[in-house]
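Supplied in structure tokens, the structure appears directly below.
Removed: one protein chain of the complex. Kept in place: all other protein chains.
Chain IDs A, B and C follow the sequence of writing; residue 1 opens each chain.
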Amino acid sequence: MLKVAIVGATGIVGQQAIVSLTNHPWFQITKLAASARSAGKPYAEALREANGASRWWCPQELPPEIAQLTVEEATAFDPTSVDLIFSTLDAGVAKELEPKWARTTPVISTASAFRYEEDTPILVGGVNMDHTALIKVQQERRGWKGFVVPKSNCTISGLVVSLKPVLTHFGVKQVIVTSLQAMSGAGRSPGLSAMDMTENVIPYIPGEEPKVESEPLKILGTFNGQGITNAPFGITATCTRVPVLDGHLVVVFAQTEKTCTPEEVKEVMLDFGADFCRLGLPSSPPQLIAVTDDPFRPQPRMDRDRGDGMTVTVGRLRKDPILENGLKYVCLAHNTKLGAAKGAVQTAEYLVKYYLKWL
Amino acid sequence: MLKVAIVGATGIVGQQAIVSLTNHPWFQITKLAASARSAGKPYAEALREANGASRWWCPQELPPEIAQLTVEEATAFDPTSVDLIFSTLDAGVAKELEPKWARTTPVISTASAFRYEEDTPILVGGVNMDHTALIKVQQERRGWKGFVVPKSNCTISGLVVSLKPVLTHFGVKQVIVTSLQAMSGAGRSPGLSAMDMTENVIPYIPGEEPKVESEPLKILGTFNGQGITNAPFGITATCTRVPVLDGHLVVVFAQTEKTCTPEEVKEVMLDFGADFCRLGLPSSPPQLIAVTDDPFRPQPRMDRDRGDGMTVTVGRLRKDPILENGLKYVCLAHNTKLGAAKGAVQTAEYLVKYYLKWL
Amino acid sequence: MLKVAIVGATGIVGQQAIVSLTNHPWFQITKLAASARSAGKPYAEALREANGASRWWCPQELPPEIAQLTVEEATAFDPTSVDLIFSTLDAGVAKELEPKWARTTPVISTASAFRYEEDTPILVGGVNMDHTALIKVQQERRGWKGFVVPKSNCTISGLVVSLKPVLTHFGVKQVIVTSLQAMSGAGRSPGLSAMDMTENVIPYIPGEEPKVESEPLKILGTFNGQGITNAPFGITATCTRVPVLDGHLVVVFAQTEKTCTPEEVKEVMLDFGADFCRLGLPSSPPQLIAVTDDPFRPQPRMDRDRGDGMTVTVGRLRKDPILENGLKYVCLAHNTKLGAAKGAVQTAEYLVKYYLKWL
Partner (left out) sequence: MLKVAIVGATGIVGQQAIVSLTNHPWFQITKLAASARSAGKPYAEALREANGASRWWCPQELPPEIAQLTVEEATAFDPTSVDLIFSTLDAGVAKELEPKWARTTPVISTASAFRYEEDTPILVGGVNMDHTALIKVQQERRGWKGFVVPKSNCTISGLVVSLKPVLTHFGVKQVIVTSLQAMSGAGRSPGLSAMDMTENVIPYIPGEEPKVESEPLKILGTFNGQGITNAPFGITATCTRVPVLDGHLVVVFAQTEKTCTPEEVKEVMLDFGADFCRLGLPSSPPQLIAVTDDPFRPQPRMDRDRGDGMTVTVGRLRKDPILENGLKYVCLAHNTKLGAAKGAVQTAEYLVKYYLKWL
């Protein structure tokens, strides 16, 4: 078993990482780290508020062996005490601490701090595993024995998975998306106000649209030996928040280079990622994309847990009535599983086996 | 006071028509009609279910003088007993009954039955009052002394109001919309299931997208003496249902003919409809469009009642990063006020004063 | 493997029975039956609506081998074709059909049709297994080789489980309860309207309070050789519906015969049912009652799935400030698992092993 640490363990993404790693066949959580406020306390106690409430927010029960781990202070954490670090810190702290750890130890991060660095890939399971080669560039340029590999923004997980087979087979000219994003994406400290989110929609998510308009181009780009050449198309987005717990729904209007029918698109989507799934990584689903013919699906609450939260569900595939080579569909991905903690675990699984070759 | 009837009075739109007409300075409800099941009963009793529940669904109290009106059977209703009929029937029944009444009496309808007839205008307050001229064509062609004027689909109310000034000043080339529609649009008998709509989104509304892609082109078209020449651009739509009670939010990506800045668009939107508002119709708001600079607005729950549900709120006006002459914004309209019953009342007010010239 | 049928298979409780029986170690679903409308079609097709929607309402995927089973007509169902029947019919139909099947075959029913028959026990796992003896009375009196054993009303599942150890150790004098019930309890055809249940509470559930005030007295009563002598205390209830998907929360004010402290009550609750759990029935949880010290728990969404929906969570145990020997607490049970389909499966497991002795 490889020893792993979760840094940022008291936050909601850290908690979800704990859930994603419970009973994992390769990884064992041996260290938890968080801010000074939590340091020195058993994890369960660090989550306990003055009024008796527990800030353990997952419906899954906190595993007793994790509950009693003593939380260390993130700034003083010794990266050599584990084989692998999952960092679920906020971007600011991540920018400072992750490079220190990466000198000796691989860091898989859900923070955005390193996403836009030229020598850093944003890996999405089954989509761009060839970008793994960029890690070596990062290690050489920075003199690191470890590395930092960040997760993509949670909103685009479903989008890039669904676009990849379209891009491969038909080319993509332009993509117009409206996202209907779940509330869990806004975190828990305190996250969104119930008074704002009850029977309401908020048509703006600060900082989100620029990420949605740029990250997919890097992820869907090509490794050029020293970096990534972005995919050659444009994305425009409006990102909204809807009263849904988990599961980001993205409404897509895409224009392809080549003409294609909805049936052809369905076929390439269903075929997509079969090789990657056959690797049998513990966190991989049986299929990367499910395509539903029920016109009322995908729905966040009904479809987000498909493939235990790692399968993207595409529905309403149809020809656009006015756009040239236009295609309309909606896609759904679980933002805190595929889009965050569990996606990070899957990335770690891939890197441990095929990049680090520790298994 | 003009005597008006509401036919379809027990349904939710009929109820909202009652609310919209309560204390109206020009119109007095003297007749209510509905299906055979309700006929012959006082209205309050017709709404009473076997288990004691009342099917009066509006938070406003049912006015006592309406509560005791005896409901007549719609199929036997005598149109000459009133000056004006508000029809809130389903499309099928409307198609059959509205023409009979129109022989003698003006009919304002929230049904879609006549929307696509060549000799029938779809009037939206302040947007296309010149289409009123088409009513004469309808009356002459059909030999009616009355007429049928239908309301537009509720989803497009906000869209056409917001597009009209853009079309006038800058021209429109193409419009791509995603709607996030409120649950009240699905009616109440029984309407949507709570089990489907709790922390969920349904990405499909049967029959909605074709309407959203075509009706605005007629409403924004030009009267050619015998009919309407559609506006010369294309619309593509994905319509979704979100867990919101009232207020349809529409996410718009528009391309204009002429280059324009968000500031210029804001200005023409704010100016739009000033003449119409100055007519002082009882159901008109002080302004047709409010443009908000708060990036988190419009929100359905916070903005739907602006102008007592008759003002469209536009927000997030910004330049599109990839579309040529591209403009992004969101707009919100109250689907059961501007988009249905109260909009119908406003149309009636306009026609009574400026077409029928009864006041 | 024992062959089982689900009758009422297209309804929501039938669907939950399918989920509860998926991968069951003892039972294999070999027959599905429903109304004439569904008969003759493969199950997945029987669930398909005209507009393409599927009425499969569970987030778990429909198992492919179940999807293709041909649905039989309930009224023509041959009970000898299976070893055991799960009936999830409405009470009216159940009253008529269940006795026919019981002539030859054991019937476990979620309907209320037989609950109040003198020769019929209402079995709740771990609470009153000695009532099993009443089945023989039923079989003899009615000349049945099979039997009918109904599930209790879903609301009282948590209540009777939590009251049993209190009754045993301290006696119960009086119980005053307010229930906050989940929407799934109202079914799905169509169930509650989203317009009624959005940010709202409905303070009445037709027919519920009399059940809550009487069924627990039978379940907590004693087998007297020929029937059940009711437990000797009174219950008064107000039942309300809250906007929660699953999980009935019951607020309890109880008065005991003997004085007891909250700590003593906690202890007897935690100990309760250990023997029953040790039987290791496939659907049994590790503990019947969990008692939480977090004052903000139990919460329906966070605690309903404890013990895979079969553990009752009790919280806020405290002394009442005014009632003599008064005890206050809240308890939560999963209404469609413990309180319905899965509870029925557990009852079947017990009866197959300890009454029928087939295993």
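A few remarks follow.
Criterion: a residue touches a chain if its C-beta (ideal position, glycine included) is under 8 Å from a C-beta of that chain, and two chains touch if they have at least 3 such contacts.
Since the structure is predicted, the reported quantities are computational estimates derived from the model, not experimental observations.
Checked against the full complex, the one of A:Pro25, A:Pro64, A:Gly143 or A:Pro190 touching the unshown chain is A:Pro190. Contact with the chain that does not appear here is found for just one residue of B:Thr198, B:Thr256 or B:Asn335, B:Thr198. The missing chain lies against subunit A, touching residues 51, 57, 183-184, 188, 190-199, 206, 243, 245. On the side of subunit B, the interface with the absent chain consists of residues 51-54, 59, 61, 198-199, 293-296, 301-302, 305-306, using the contact rule stated above. As for the chain not pictured, it touches subunit C at residues 174, 176, 178, 180, 196, 198-204, 206, 213, 234-236, 238, 240, 242-245, 249, 251, 253, 295-302, 315-316, 320-323, 326, 328, 330.
Here is the rule we use: only the chains that are shown with their structure count from here on.
Two copies of one chain, subunit B and subunit C, touch each other, and the residues they use overlap strongly: the shared fraction of interface numbers exceeds half.
Subunit A and subunit B have CA centres that are 42 Å apart. The distance from the centre of subunit A to the centre of subunit C, each centre being the mean of the chain's C-alpha atoms, comes to 39 Å. Separating the centre of subunit B from that of subunit C, both taken as means of CA atoms, is a distance of 47 Å.
Shared interface positions of subunit A, defined as residues touching 2 or more other chains, are 198-199, 295-296, 301-302.
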